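What follows is a set of notes on a single structure, which appears directly below.
Missing here is one protein chain; the remaining ones are kept as they sit in the complex.
Up next, chain A:
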Amino acid sequence: MDFRNSDTITGPRSEDVLPTTATSAVKVVIVGGFGVGKTTMVGSVSEIRPLTTEETMTQAGVGVDDNSGVETKTATTVAMDFGRISITEQLVLYLFGTPGQERFWFLWNGLFEGALGAVVLVDTRRLEVSFDVIGRLEERGVPFVVAVNTFPDAPHHPVEALRTALDLPDEVPMVDCDARLRASSRDVLLTLMHYLHSLALPTA
């Protein structure tokens, strides 16, 4: 841990300083496997250069032979990139690009529980990661949409075939996106907000 002298801490650039009225925050989690484009998506819509928050995870590894009593502990640093969008003078939206592995989710208090919803970012070359993530979000009751990040060399599957492969309920929106493009990433977030809004409507 290397703490720099507080006089040398670089805070937000002057254009990134929030107005004093900005006291309400909401968050959305962008979750997916390694290299699926979470940070790219965060960066393309964020008004600030994406930042990183870290947490140290201590894993206790118990020896195979229970009688030996041998335990080893290893500390791993887990990083999470995030960005920010000012919605109004009062309201700020934070976007967190979160690793797909559930063991990381407990490191940050209420990461999913308090989130308005989640975007599951999918790479069609590695569907199994997304399959696991979707199952865990369903278990936790976190509403989500699925966004398929289009990689140039990835096979293109019709949305319906992917829906079947991911065992995704009909009501959950699924869209194609290019995480590098601000408009495309913004549209994914809008899809999520529309979906959350529809959940608030009385069902006919």
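Brief remarks follow.
The criterion applied here is as follows: a contact is a pair of C-beta atoms (placed from the backbone, for glycine too) under 8 Å apart; a residue touches a chain by one contact, two chains touch by 3 or more; residues count from 1.
To be clear about the criterion, contacts and distances are computed from a predicted model.
One chain of the assembly is not displayed; among "Cytochrome bc1 complex cytochrome c subunit", "DNA ligase-associated DEXH box helicase", "ABC transporter permease" or "RarC protein", its UniProt protein name is "RarC protein". Counting over the whole complex, chain A has residues 1-6, 9-12, 17-20, 22-27, 45, 51-56, 77, 82, 84-88, 91-94, 96, 107-111, 113-117, 142-143, 182-183, 186, 189-190, 193-194, 196-197, 199-200 touching the chain that is not drawn.
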